[in-house]
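All protein chains but one are shown in place.
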Amino acid sequence: MQTGAQATGGRNRAAGADLWNRELLGHAARDSFRKLNPRWMLHNPVMFVVEVCSALTTVDALRHLFAGNLAQFNFVGQISAWLWLTVLFANFAEAMAEGRGQAQADALRRSRTEVTAKKVVASGIQQVPGASLVKGDIVLVEAGDVIPGDGEVIAGIAAVDESAITGESAPVVREAGGDRCAVTGGTLVISDQIRVRITAGRGESFLDRMISLIEGATRQKTPNEIALAILLAGLTLIFLVVVVTLAPFARYSHATVSVTVLIALLVCLVPTTIGGLLSAIGISGMNRLLQHNVVALSGRAIEAAGDVNVIMLDKTGTLTLGNRQAVEFRPLPGVAMEELATIALLSSLSDDTPEGRSIVALARGTHGAAADPAGAEFVPFTAQTRMSGINRGAELVRKGAGDAVAEFVRSQGGEIPGELEGIIAGIARSGGTPLVVAVNDRCLGVIHLKDVVKTGIRERLASLRRAGIRTVMITGDNPLTAETIAREVGVDDFLAQATPERKMEYILSQKREGYLVAMVGDGTNDAPALAHADVAVAMNTGTMAAREAGNMIDLDSNPQKLMDIVETGKQILITRGALTTFSVANDVAKYFAILPAMFVVVYPGLQALNIMHLTSPETAILSAIIFNALIIPLLIPLALRGVTYRPVGAATLLRNNLLVYGLGGLILPFVGIKLIDLVVTALHLVQTTVR
Amino acid sequence: MTVPGVLQLLVFMAVMALLAIPMGRYMHRVFEGRRTFLDPVLVPCERFIYRFCGMDPTAEMHWTTYGLALLALNLAGFVVLFALILLQQVLPLNPAHLPKVPFWVAWNTAVSFVSNTNWQVYGGESTLSYLTQMWLTVQQFLSPITGICFFLAVVRGFSRQNTDLLGNFWRDFVRTLLWISIPGAIVGTVVLVGLGSPQNFSPYTVVHTLQGASQTIAQGPIASMTSIMQLGDNGGGYMNMNAAHPFEAPNAASLLFQLLLGFLIPVGCVYLFGLMVKDRRQGWAIYATMALMFIPLTLIMYHAEAAGNPILAQFHLSGTANMEGKEVRFGPALSSLFNSGTTAVSWGSIAAANDSMTPIGGLIPLFNMMTGEVIFGSWGVGMVGMLAYAVLAVFLAGLMVGRTPEYLGKKIQAFEVKMSVLAMIVPSFVILIFAALSVMLKPGLGAIANPGPHGLSEVLYAFASGVGNNGSAFGGLNSAAPWYAATVGFAMLFGRYPMYLPLLAMAGSLGRKQRVPVSAGTFPTHGAMFVGLLAGTVVIVGALVFFPALALGPLAEQFAMQAGRLF
Partner (left out) sequence: MAVPQPVPRGCDGKGRIAVRAHLWSGFRLVLLMTVILGLGYNGAMTGVARLIFPRQAAGSLIVRSGTVVGSRLIGQQFTSGRFFQGRPSATTPPYNAASSGATNYGPTNPALIDEVRTNLAAVERANPGVPSTAIPPDLVESSASGIDPDISPEAALLQVARVAAANRLPTQAVRQLVLAHERGRFLGLYGSPHVNVLELNLALLSLVRQG
C-alpha cells in the first residue's frame, strides 16, 4: 500500500486522513437513524431481523411498564435498548463508509460548475451552455477555459490542468492524434488552444459516472458479496428456526422462557457482526482504491483484481525507467575510441531525448570528448528513416537502428564491416539496445544503450510471486533483449515484439487456461487487449478508446499501481472472510452464556455449562447482548481500513487469519462477556433475582 | 475402557484405510468402463438390461436429465414396493400367516426402503412375511445405488470442465448393480452363513427347551438379506433387533464382518473421489477428516458406555459397564464401534439398544446424524455431504486468502453457496420443526417411552434418523404410531431429495466452469490445515444448529444422571 499512498496527490489523501473528523461523524450519526426505515433495512436481512427483534422487545418492555412490573421492565427495557443500539451501530458503519465516499464525490462535483462552451458551427463560433452539448459537437477551448465535456482533441495542442479529477497539480499535455488526445470535462486548459470533439453527452461523462459510482448510486453488490450475503441469510434463517423450535422444547422440559430471552438468543446467534459491517467493507474498499487515485468502474472489477493470477506489465515506464541510458561505446576494428566518442557526441548534441542526453553525458564524462556543433543542421528522428543525426557541410553524421544505418552507409557507397553484426548481436543478447554510428560511408561503431530497472521492482515482483501471481513483461524489444531484461527484472514470462494483436492473443490464451489477467494500457491500440483483460486499468492520460475499454481508471497514470489494485482487491475479500469467521466463532461463547441462563432452573446440572461463571441468568443474557452490540463499533475501523494484507503464500495467510479471527473469535467473547458481566453486576444494572 | 477396546477400533480403521485403495480402484475401473475380471459374465447381462428396459447408456446427461432419471427410478421403486407391501396377505410365502400391514406402516416402510433409510416401524419377524421381506431386498439393492450415482454426477461436476454433461444415470446405475452390489452381496451371504447366520425358507421352528417349555424361533433368508443390508448401508434388519439378534450376528466375527461390509463401499468412494479428480491427495484429505472425526467420537461413546450409569452404583455390582440393551458376546467396546459406525456410515442397523445407552453414548450417534452423516456416510451420499461442507469451509477460508474461493480448481460463487446452504439447512429445518411439533402435540407426546430429557432425545433421534436416511432408532419411541409413521416418512423424503437436487444443480454449475490453475495463491485443500478446517466446520455448524436442543436432551440428562436425578 505504501507506494500507492506516496504516489498519490495531496487532496484525496487528506480526505482519507481525517477519517474521524467531526463533520463526518455527525453526518454518519444522523444517517444511521435515517437508515432505520424498515424499507431500507430490508436490503440487509440480518440487520432487518435484528430491527424486528428490537421492536418486539420494545413492545414487551412497554407491556411490563403498563403492567407495573418494574423489575421486568428494567431488564427487558435494557435488552431492547441494546438491540436498537446494535442496529444503529451497523447503520453507523455503513454511513461512515458512505460519508467518506461522499466527501470525495462532493469535491468532484464542485469542479463540475456550469461552463459556457464555444461550439464550432458552420457560421463560426457560437457561445452555448456546456450542458447543451451532445455527442459529436465540436468545441474550441482556449487558455483559461474549462473543457465543457469529455472528448477527443482533434486539432491543436495544449497544457491542461487535470488536478480537479486527479489531484495532481502538474499540468499534462493534450494533443490531437496519438495516445494523448483524450480530455476530461471539468479540467482547465492553461495554455494554447485546442478543438475538441465531444464524446459523451450530459450525465454520462466520465466525471458524472465517477460521482455516481462514489456516491454508491450505482453500487452493485459484487459476486463474492452476493455469495456471502446468501450464506448469512441462510445462517439467519437456520438460527431463526433454532430459536423458534427451542420454545416447544423448553415447554416440554417445563422451563419458562420469555420471548425477550428467546429474542436475545436469536440476535446473539445471527451473524450481526459481519451483517452490520458487510456493506461498509465493500464501500470502503472502493474508497481505498480512490485513495490510490484509481477509480473502479465496477465493484466486480475490484474483486476480480483480488483473483488475478497473471499481471501484464509494460516494460518501459513500469519495470524500467522510461528511458534507456548509454553505458558504453563499441568501436569497430580500426576505429579509435576517441573518434567514436566524438562522433557519437556530435550526433546527439541536438538530440533532446533522454537517450541522446545520456550519450552526451557518457561521451563527455567518461571519454572527455568534445565537439563543436557550429554550422550543423539537426536531422530529427522519423519513423521512416529510424535515424537521427546532423549534417555539417558534407559530413553526414547518423545514429540509429543497425539495419537503417547500414542502409544509409551503403547508399553513401560504403561497406558494412563483418564485425558489426557480432557487436550488435552481443549487445542485444545482453538486453541492451545497439545504436550504430556512421559518418558518410564509414561505419564507426555502436553505442550500447541499456534499460535501467526501477529500484525496488524486483522485490515487488517477488512478493507478487509469493502471492501466486505471475508477472508478464510486455515489450516491443526482440526476444533476445526481452529475455535478458526479463531475467534482470525478475518477471515470470515476457511477450517480446508485442503488437496489439499479440497482446490480445496472449491474454486470450491465458484466459483459456483459466487464468485471470490484469493489464494496464493507455494507447488506442491497447483497447482490444484491455477489453479482454479481466482487470483492465486504463491510464487517465490514455485515449478515450482505452478508457472505455478499461474497467478501472488510474488517475495518476502510474502503471505500477496495478499491484496496489490487486492488493486492495485481496484485502476486501480477506476482510469479509475474516469478519464472517469471527462472527460465527463468537456464537460458541454466546451459547455458553445464554443457554445455561435459560435452563438452569429446570436442569440445575446445566450450570456446568456456565464456564464463565456469570453472576446470574439476567446478567449473563444482558452481557451477551451488550458484547454483541459493542463489537460492531469496535470493528468499524478494521472494516474501513481493511485487514492488513501481506503477500505470503495462501497457506500461511490462511493460517494467520484463522488464528487471529477464528481462534480469536472463539476466545475473545468469553473474555469480553465475562468483563461486561462484572461491570453489569457491579453497577447493579439488573435485579438478579428476577425471573 | 480396556486396551483391546481401544485397539479394536484403531486396527479396524487401519484395515479400512488399506481396503479403501483396492475398492476405489476397482470402482474406478467399473465406471471408466475398463475391463475387469467379471466382464465375461456381466457384459452380456448389462446389454440385456439396457435392451429390456429401453435405456440408452451412451447419451451423456445434463444435470436436470440425470436428476430426472434418478427421480423416475425412485418413484417407480416406491410405487411397486408400496403396492407389494399392502398386498402381503394375499401373496404366498407367508408361513406365519402375518396379517395385512397397516397403511401408514406400509407408507413409511416403502419410503424408508426406497430412500435408503430402512427405518423400521415394524418388527421384522413379527410383521412381514418372507415374501415381503424379499421385496425389501430389492430396494436394499437399488436404493444405495441411487446414492452412488448422485455421488458420481457431483464429482464429475468438479472433475470435468466447460461442459453441461455429468454422465449417464442408467449406465452408472446398472454397472454399479452388476459389478458391485450383486457380486458383493453374494460373497457377503456365503461368509455370513459360514459365520453362523441362517438362510432358509423354513417355517418358524418350534423347539422344546431344556426346561420343557416350547420356543418358536423365527427363521428366514437372513444371511442374504443381512449381506445386502450391510453392504448397501441400508440397515433394514431382517430381525427387529438387527445385529443384536443372534441370528443376524451370531458372534463378534460376524459383527466385525458386517462392520467391514458397511464401511467398504463408502471408504472406496472417498478414494474413488481422489482418483476421479485426478489428485489422490484430495481423497486422502477427506478420508483423514472423516477418520479423525470417527475415532474420537467412537472413543467418547465407548468411554461413556464403559463408565456406565452412576445411578446404578448404589447396587455395588462387580462392574460399571452399561450392559442394559447390550449383548454379552459384543460387550461395550464392539457395541459402541458398531453403533457409532451405524450413524457415521449410515447403515442404521444396531448391535445394541441406542435408547438404553448413557446420555453421551446416545449423543454420539445422534450427533453423527445431525451433522449429516458425513463421516463416510452411505454409498457416496456421505462423501457428497462432506463436499458440501468443504464448499462452505473453502468459501469462508478462501475469502481469507484474498481470492474468490476455489475448491478443486472450481470457483465457489453465489450459486454454489446457495445450493450447498440449501442442502444443509433443509435437513436441519425438518429435524427441528418435526421434533418441535412432536413435543407440542398429543400424538407425538403419547409415543414417547422414557420420561424427562431422554424423551426429547428419542424424538430428536427419530427425525435425525429419518432425515439422515439412517434408520437406527431410540427403540422406545413407538414409531409405528400413525403420527411418527407419517411424519418420519416425510422426513425421510425431505432428507433425501431436497439434498440431491440442489447439489446436482451445483454440480451442473461447476461442470460448466473452467478449472483455475493452481498457484501459490491457491489455498491447498490436501493438507493438515484443510483437514482441521473441514472437521471444524462440520462440528461447529452441527453444534451451532443443534446445541440448544441437545442441551435440553442428552446434555441435561447427562448432568442429571451425574447428580443421581431420575425423571
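What to note about this one:
Should a chain be cited, it is by its letter among A and B, assigned in written order, with residues numbered from 1 in that chain.
Quick note on the criterion: contacts are C-beta pairs under 8 Å (C-beta built on N, C-alpha and C of every residue); 3 or more make two chains touch, one makes a residue touch a chain.
None of the values given here were measured: they were computed from a predicted structure.
Seen in the complete assembly, the chain not on display touches B. Touch with the chain omitted from the figure is made, among B:Met1, B:Ala17 or B:Ile49, by B:Ile49. Among B:Leu128, B:Ala223, B:Leu460 or B:Met529, the one in contact with the hidden chain is B:Ala223.
The working rule: only the chains that are shown with their structure count from here on.
Spacing of subunit A relative to subunit B, judged by their CA centroids, is 50 angstrom.
The part of subunit B that touches subunit A in the complex is made up of residues 392, 395-404, 409, 412-414, 416-418, 421-422, 424-425, 428-429, 432-433, 435-437, 439-440, 445, 453, 455-456, 514-517, 519-524, 527, 529, 533, 536, 540, 543-549, 551-552, 555-556, 558-560, 562-563, 565. Across the interface of their complex, subunit B is touched by residues 223-224, 226-228, 230-231, 234, 237-239, 241-253, 255, 265, 269, 303, 306-307, 309, 465-470, 513-516, 569-571, 573-574, 576-578, 580-581, 584-585, 587-588, 591, 595, 599, 602-606, 608-609, 645, 649-651, 653-655, 657-658, 661-662 of subunit A.
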